[in-house]
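Only a single protein chain was left out; the remaining protein chains are all shown in position.
Moving on, here comes subunit A:
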Amino acid sequence: MSTVAHPPLKRRIEPLVWLMFSGGGVMAAVFLPVLVFLFAFAFPLDWISPPDHEHLAAVVGNPLTFLFLLGMFVVLLVHSAHRFRYTLYDGLQIKSKRITAVLCYGVAAIGALAAFVVLLTAA
């Protein structure tokens, strides 16, 4: 047969964005509550005595933690950007699709890069 027609770029990227959106939704629902409970409330407010620095540094420095946290931060950012785009579109009725998409995914991309740098520096 002749050459396979490639679907337009949008059609190829959109399923991936939705997949990452779902992955981010799961990570946010399952992993974020405990992390936020511990590091935003329990440890700073001394409900539970905070772990010492040496232990946390060892956990953060572990390559498995590095890979896991990087993956988690990236899908969380994609989830957030994707949903916030629709918050602007449906919620606030901001209909400039291209500008909001570029802004939302752009911030997510910068965030992902920042996450990579921060994790690499801390490890």
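To be clear about the criterion, a contact is a pair of C-beta atoms (placed from the backbone, for glycine too) under 8 Å apart; a residue touches a chain by one contact, two chains touch by 3 or more; residues count from 1.
Heads up, the rule we're going with is that contacts and distances are computed from a predicted model.
One chain of the assembly is not displayed; among "Carbohydrate ABC transporter permease", "Fumarate reductase subunit C", "CRISPR-associated endonuclease Cas1" or "Methylmalonyl-CoA mutase", its UniProt protein name is "Fumarate reductase subunit C". For the options A:L19, A:V36 or A:L67, the residue in contact with the chain missing from this view is A:V36. Summarising the interface, subunit A meets the missing chain with residues 22, 24-26, 28-41, 43-45, 48, 50-51, 53-57, 59-60, 69, 73, 76-77, 79-84, 86-87, 90-93, 107-108, 111, 114-115, 118-119, 121-123.
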